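Only one protein chain is missing; all other protein chains are in place.
Our next item is chain A:
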Amino acid sequence: MTGADVVVVGAGPAGLACAVTAVRHGLTVDLVDAGWAVGGQYWRHPAPVEGADGAGAVTAGEVAHLHHDLPTYRALCSRLEEAVAAGRARTFLGHEVWTVGRRDGGWEVAATQRRAAGGRHAPGGGELRVAAPALVVATGAYDTSLPFRGWDLPGVMTAGGLQALLKGHAVAAGRRVAVAGSGPFLLPVAVGLAESGAEVVGVYEANPPTRWGRHLPAVARNVAKLAEGAEYAAALARHRIPLRTGRMVVEALGTDRVEAVTVARLDATGRPRPDGRTTVAVDAVGVGWGFTPVVDLAVTAGCATTRTDDGRHVVAETEGRTSVEGVYTAGETTGVGGAALALAEGERTAYSVLADRTGHDPDAARLRHLDRRIAALRSFAAAMAQAHAVPAGWVDATAAETLVCRCEEVPRAAVDHALRDREARDARQVKQLTRAGMGWCQGRVCEAGCRALVADRIGRPDRSAATERLVAMPVRMRDLLGTP
């Protein structure tokens, strides 16, 4: 097989569903993903280790209890394996895509290969370039973080980081762990830790459950989500994990690693109250404020972006088509909505690719079903974003010396100085003046905090454009040149 019909970047729920659907309707697919197993972050699995090196390896069975809806995952995996065996699909796992560009009327993705299990070849052991008439960007999302006092101490992680250690490596991040931030994702993280033997001292959810009261119609359209929530509530009770709502972690304490966290109650306006704070001993804490879509490759391809109500940049699309011909998207890149929505969107996008590539009219009844399902799940996602918004007073959990940008070690005081004394007007100008967002992670971690801090200080939302990362991952020159 040379040159597939479609190259799909990202093998999470959206990319998997898209690839499998495309193959079923006669297209050939190249699927590229940075992970060693398909599934993305949601269905993250341990790196498979084969042969004699595999003795004692972490197995998929071992982490099965941490997963939701595994039958769907397994069905997608076996259909993908069949497609690979039939020469209809190729998978490039362990490949990090660092850019995309136009090629021969289509699209080419460039990726570097990661070091394999037990492998001795250097990181970036090979460069991959695959091209196809159609490109699907299904690159998912990562935890949204906000700075707070002491958040740079080792042992302070994102909620997703705790989950990745569990699902990918069967490791609990600590023996006494706090989980904090906002959103339903905190619950499976806490339950997974408890099932893995850690003591979860508390789940500190910033928003009161009453915020869901305004969104009952969206909940009613998504009964499965309600059942899922009830399942986790029961699991929390079973493991005696305290769920404390209306609270946030305002400080991590310790010298060279986190030793405790301070938890504050939030007042009605979302500000941490000075009274009644408690300090809890922990050796790890995971904080998550929802998720940030990974839109880099779509931005590089020239796709228009838009913003969700909570100010996050997402790829503008209709039925999976972006504003650029030949470039498609599905899943969290269109707005964070969870795995069920990503699956539906992945399938929907495959039908759009199919229609554009072949003129083939897909199953109309199936399309109607998918469109209804996507609409219902998006209404739930919109309700969730509002019910689990970042509390207005989050800045009170920072101090002047709190690092805003972890990479470049830029304190909040430097951002305040840029806004107050150097006439910066938006997050982009703050970045240029302070270097916040110019380090190794290219602002992925601090962008949300910088934008929210600027918004807090200027009294209106920050409107600077989506960050362009033409090189989506740091690449070594020697890897590009193919020299050792």
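Note that contacts are C-beta pairs under 8 Å (C-beta built on N, C-alpha and C of every residue); 3 or more make two chains touch, one makes a residue touch a chain; residues count from 1.
One rule holds in what follows: contacts and distances are computed from a predicted model.
Entry comment: the absent subunit's protein name, as recorded by UniProt, is "Proline dehydrogenase", drawn from "Proline dehydrogenase", "TRAP transporter large permease protein", "Glutamyl-tRNA(Gln) amidotransferase subunit A" or "Oligopeptide transport ATP-binding protein OppD".
Here one chain is not drawn; of A:65, A:129 or A:169, the residue touching it is A:169. Of the candidate positions A:7, A:20, A:38 or A:58, contact with the unshown chain belongs to A:58. Of the listed residues A:154, A:242 or A:461, the one in contact with the hidden chain in the full complex is A:154.
Although one chain is not drawn, its touching partners on chain A can still be listed: residues 34, 36, 41, 46-49, 53-58, 96, 114-120, 122-123, 142-143, 145, 152-158, 160-165, 168-171, 173, 256-257, 283, 406-407, 409, 439-441, 444-445, 474.
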